[in-house]
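Pasting in a structure now, in structure tokens, and then I'll have a few things to ask.
Just one protein chain is left out here, and the rest sit where they should.
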Amino acid sequence: MGKELLEIPPDTPVYTGSVTDIGCHIKLLLYYNGSELIKKTDLTVEQLKDFKFHKGYTYWISIVGLNDTEKVQEIGKIFELHDLTVEDIVNVHERPKIEDFDDYLFVVVKELLFDRESLKIDFRHIPMVLKDNIFITFSEEWTGIFDFLLKRLEKSKSRLRQRKSDYLCFSAIDVVIDKYFKIFEEIGEVVEDMEDRVLKEPDETLVEQVHYLKRELIFVRRNIWPLREIINDIIKADYTFIYEPTKVYFRDAYDHTIQIIDTLESFRDILSGLLDVYLSSLSNKMNEIMKTLSIIGTIFIPLTFIAGNYGMNFRYMPELYWHYGYFAVLISYVVIASGLIIFFKKRKWF
Amino acid sequence: MGKELLEIPPDTPVYTGSVTDIGCHIKLLLYYNGSELIKKTDLTVEQLKDFKFHKGYTYWISIVGLNDTEKVQEIGKIFELHDLTVEDIVNVHERPKIEDFDDYLFVVVKELLFDRESLKIDFRHIPMVLKDNIFITFSEEWTGIFDFLLKRLEKSKSRLRQRKSDYLCFSAIDVVIDKYFKIFEEIGEVVEDMEDRVLKEPDETLVEQVHYLKRELIFVRRNIWPLREIINDIIKADYTFIYEPTKVYFRDAYDHTIQIIDTLESFRDILSGLLDVYLSSLSNKMNEIMKTLSIIGTIFIPLTFIAGNYGMNFRYMPELYWHYGYFAVLISYVVIASGLIIFFKKRKWF
Amino acid sequence: MGKELLEIPPDTPVYTGSVTDIGCHIKLLLYYNGSELIKKTDLTVEQLKDFKFHKGYTYWISIVGLNDTEKVQEIGKIFELHDLTVEDIVNVHERPKIEDFDDYLFVVVKELLFDRESLKIDFRHIPMVLKDNIFITFSEEWTGIFDFLLKRLEKSKSRLRQRKSDYLCFSAIDVVIDKYFKIFEEIGEVVEDMEDRVLKEPDETLVEQVHYLKRELIFVRRNIWPLREIINDIIKADYTFIYEPTKVYFRDAYDHTIQIIDTLESFRDILSGLLDVYLSSLSNKMNEIMKTLSIIGTIFIPLTFIAGNYGMNFRYMPELYWHYGYFAVLISYVVIASGLIIFFKKRKWF
Amino acid sequence: MGKELLEIPPDTPVYTGSVTDIGCHIKLLLYYNGSELIKKTDLTVEQLKDFKFHKGYTYWISIVGLNDTEKVQEIGKIFELHDLTVEDIVNVHERPKIEDFDDYLFVVVKELLFDRESLKIDFRHIPMVLKDNIFITFSEEWTGIFDFLLKRLEKSKSRLRQRKSDYLCFSAIDVVIDKYFKIFEEIGEVVEDMEDRVLKEPDETLVEQVHYLKRELIFVRRNIWPLREIINDIIKADYTFIYEPTKVYFRDAYDHTIQIIDTLESFRDILSGLLDVYLSSLSNKMNEIMKTLSIIGTIFIPLTFIAGNYGMNFRYMPELYWHYGYFAVLISYVVIASGLIIFFKKRKWF
Partner (left out) sequence: MGKELLEIPPDTPVYTGSVTDIGCHIKLLLYYNGSELIKKTDLTVEQLKDFKFHKGYTYWISIVGLNDTEKVQEIGKIFELHDLTVEDIVNVHERPKIEDFDDYLFVVVKELLFDRESLKIDFRHIPMVLKDNIFITFSEEWTGIFDFLLKRLEKSKSRLRQRKSDYLCFSAIDVVIDKYFKIFEEIGEVVEDMEDRVLKEPDETLVEQVHYLKRELIFVRRNIWPLREIINDIIKADYTFIYEPTKVYFRDAYDHTIQIIDTLESFRDILSGLLDVYLSSLSNKMNEIMKTLSIIGTIFIPLTFIAGNYGMNFRYMPELYWHYGYFAVLISYVVIASGLIIFFKKRKWF
């Protein structure tokens, strides 16, 4: 990006992702009603252009590959999408949102990805268009969470088959949310593991990891809060293609986003608390180390001084010639050491 | 959970709790009016199916055992509950909420459980359905707080007997809230005990415990704030089965939730402050330890050097042959030590 | 409390305070208009029952002693108070609030008490009922702030005498607020004293006291914020017994609560800042202590080594036989010590 | 104050300031229209009483000296001010606010005063009354910021002369706000100076000063936030004596208060950050000090031990009689010291 960004007019589609080896095509074109389900896969954009849509079916079109922006623009033209929508479809950095373009509804959600080894959290951009009986999902590559949708759709008795495109849209958002739960469970295990370690074997890599995870969660937060607003919007606003009976399902999804946000905030609180525990544990260790050194030092330093004193080579040092001089010194060792030990005991140093 | 979660359609009931040895049954079926009270216990779902409800009574049905989701679904069918309600009944992780399904009101509250030894806080999932003159409570196992309700109901002069199902619903929520007070009193004692310890005998286990309790309170918070919204909702919204004279009682319950939230926030503030006091106490101790070592070290190090100097075996060291050399050294010990002690006194080191 | 709490029906009055030696009685029954003022003291509840109220007077009834809940219930019956109001009157833990019961207004405020020695802050529960031309105050014992009201009432030219019961209610709340100012002035002096000490003679008891005062202020906060809402409510809502000309006085009282809240928040901010100053001062001292030890140690340790070296008893140590060997060592002392002192000076250690 | 405060009825004027040597008088009585300007100074309250006001002029009356509350009450009677307004005029602790008394508008603002040496921030209480074509300002003593207003008024072509009393009121508030800018510039310089010092020559007085300035800014905050609300109120509410064309000027003043609030919050953020930098700099220094001591100590302690060992006077110590014993020890010194230096280098201690 950089200078070029400033030269690009605001509604020019620019692909900002990194999956460039998948040409844009129609991975799936599915249409169904209660009794029938027809499934076509891997159509070209040209084939889509020639396809006829009928009122009696609900259509799910899954577009895969966003790097070929010209193809995406062509698809945009087929469904009469606004240039800004096409731009948002190919901009994988676009935040989750909902936009009403009178004759269609545009929704962006993010699938959550987590690598437990590196603690790296990523997001997969999933724009969606709901236009009457047609529901279109976009993604850089075919994502596994759509498999689950597909399986349910194939059962002719499933509620999905009985209902319209708005319920299909809800179901797509719902699997995305369920993925958050799945991953938050994993993150929860990581956090609990960190809590165990901070108490049992704290080391510096822990601080790094806590910092890293906190940092990653900042970005999760940026994607979850808007998700909650999107669903709230669907419940409260009166969008043309969202029908009343489906709203109770979105209300359920709303509950889930609240639960996810609560969990996220708990993670943040716990991780912040961990740093405090870690620091207090460091301070504690330091105290113990210094206490040990101080006790040893404080006891032996005076004794060594006494020994040093009688190691001097002055010709006239009467004590050296006393018969019990050495034994007197040995006794003074014991007296001083005992005195200091009693002193430390009284101060509860050990 | 995990992968499977993503495969489950959104309204499939999945039991998420751990009490699996109690089959789902009707622990209690109670109906009453001002003059009569009939109580049946331990009915099967089939018996419930055949039961006839009349207008002249208020019914309280307490369902126990949520792991047998099919039975819960059957009960759902008897009372015409939405699939999503049934799902929320058996999902013990569902957060507190209120949902209006036109012909019934669905409320989820959480009974608070606290183990003072381990500081572990738990929640018991208590979904409730209020449908005209029928009030249904669900729980994984029979909970003691319902005993109190039962006792009051059995007194024919109690207000409970004079009033309708909405007052019964209020009373059920009220005992749940009273349980919060009872447990918060215990937590308050734990917190006060921690405050005493941080000042008198701070050790590292205290930090662990403070961290742990703070962490547990995060989860309490997640369950109390929605409770407040639920009750506020009942007061403000115009639900079909909540009558005006009962609202003043809910207003009283609202007061209680505010008081509980206030107390919770106080706990959090106090616990956060405790960590600061602990750290400052550690720093203080460190200062004292180092001061002791430094005073001893700083006084004896120069003396030991002097002694060492005259312990050298050079042939030509005139001082060694001075008659009062040794006494001069002894005097230099006193002078140096006194000087340093005055120096430390002036700096207010002791 | 405990288990019993759960067994008590929600509208059963339970006295939660500690003043049990004062039987419930009518400490004061005062009625007045612009020209007349009649004052009766120490009536029994039975005498109150027989008392006739007239339209032409404003009545102030001050009930003292809340532990005899049956008596309070009887009084409740005389004035037709809701059972929940009676419960809130005897529950001294009830938070400040305002409740409109159509035919009367129920207000709870808290008198602030402060013991400067122990820094302990307490609250005296003062419920109030405003019912047409009758204004009733309750308290566990006769509180001095009512003396001031009484004195003003006795002056026949005072505004209090010219106005109605709503102005009397305002005046009662106003003296409660004035008490907050008085005590906040004392707390302000304590805080300033703490600030002086943290800079001049910080010790660990200071941390304890700061923590304790912060903790007490948390509870003050819980009682002041609702007070502000109460008064705002009186100004904004349209309560039957609060007349328009009195609202400008409540607007003045509102100003005062804002001022009190501002002051409270300042105290909290300053106390939090104090801990930081204290910790930085501890760190500073530690640095100074360690610097002193390090300078002494670093200078003498090499010198002592040199001395030790020439204290060895090897037969063949040529230096020992050099004529100026000892003087060479003395010079090396000076050189090394000077070098280290210059090194420390350059690093600005002293 | 204290006990007495509680005895004072709510609308009794009590002067709470410290300027008691200025009797209350009319410092300035100015009236003007586009063509004429008449200026009278130092009138007594009696002279004001006899003064006749006309419709064709705009009047500015500046009252100086608030300690003579009786005189202020008399002035209040002349302009029919509410007793509460008079009380607020003489209470210099009254916070900034706006109050609409139907036939006049009462505004309180605070002039900011800053002493750069002591970092002390003070406020000068400036109540204002706007009543039709009369604008009255009060202050404990004549403040310089009114000189600027006066100068502008004296220019017959100034906008002030063309417009009405509401513009005069705006102008008075505007000079107060401009004073905030002027002083915030000075505070900004102080803050920048503190930032320089924390990096270059941090010492403990810096912490004191940062704490003190933060503390003073808390009080500034208490006076600025209400100022913003006052101006917003003037723009949004429909006050009788504020005409539409003047509102655009208040909108400009609103911008300025936002800018001032932004700046204040920046100061607070920066000062908070400074403490962190200071503490991390202390920790850094401590590390360096301890590293130096540790390196010296760790290197010489073993060497000194070796020297000590061969300083023992055992009769049978074979090494002492080896010809190259001493040289072996010297070599061991070099080997041990080099080894430790390499060890420290590897650990990157220097």
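Read from first to last, the chains carry the letters A, B, C and D; within each, the first residue is number 1.
The rule is simple: contacts are C-beta pairs under 8 Å (C-beta built on N, C-alpha and C of every residue); 3 or more make two chains touch, one makes a residue touch a chain.
Just so it is clear, the model here is predicted, and its values are computed rather than measured.
Only one residue in the set D:118, D:287 or D:332 touches the chain that does not appear here, and it is D:287. From the options A:66, A:312 or A:340, the residue with contact to the unseen chain in the full assembly is A:312. From the options D:14, D:38, D:78 or D:277, the residue with contact to the chain not on display is D:277. Those residues of chain D that touch the chain absent from the view are 145, 148, 151-152, 158-160, 170-171, 174-175, 178-179, 181-182, 185, 195, 199, 248-249, 251-253, 255, 258-259, 262, 265-266, 269-270, 273-274, 276-277, 279-281, 283-284, 286-287, 290-291, 293-294, 297-298, 301-302, 304-305, 308-309, 311-317, 347, 349. As for the chain not pictured, it touches chain A at residues 1-3, 5-11, 82, 84, 87-88, 93-95, 97, 99, 101, 204, 207-208, 211, 214-215, 218-219, 222, 275, 278-279, 282-283, 285-286, 288-290, 292-293, 296-297, 300-301, 303-304, 307-308, 310-313, 317, 319-321, 323-326, 329.
Here is the rule we use: only the chains that are shown with their structure count from here on.
Between chain A and chain C the centroid-to-centroid distance comes to 42 Å (mean Cα coordinates, whole Å). If you average the Cα atoms of chain A and of chain B, the two centres end up 26 Å apart. The residues of chain A that reach two or more other chains are 311, listed in rising order. Arrangement of the chains shown, judged by which pairs touch: a linear chain-to-chain path with two open ends.
Under the contact rule defined at the top, the touching pairs of chains are A-B, B-C, C-D.
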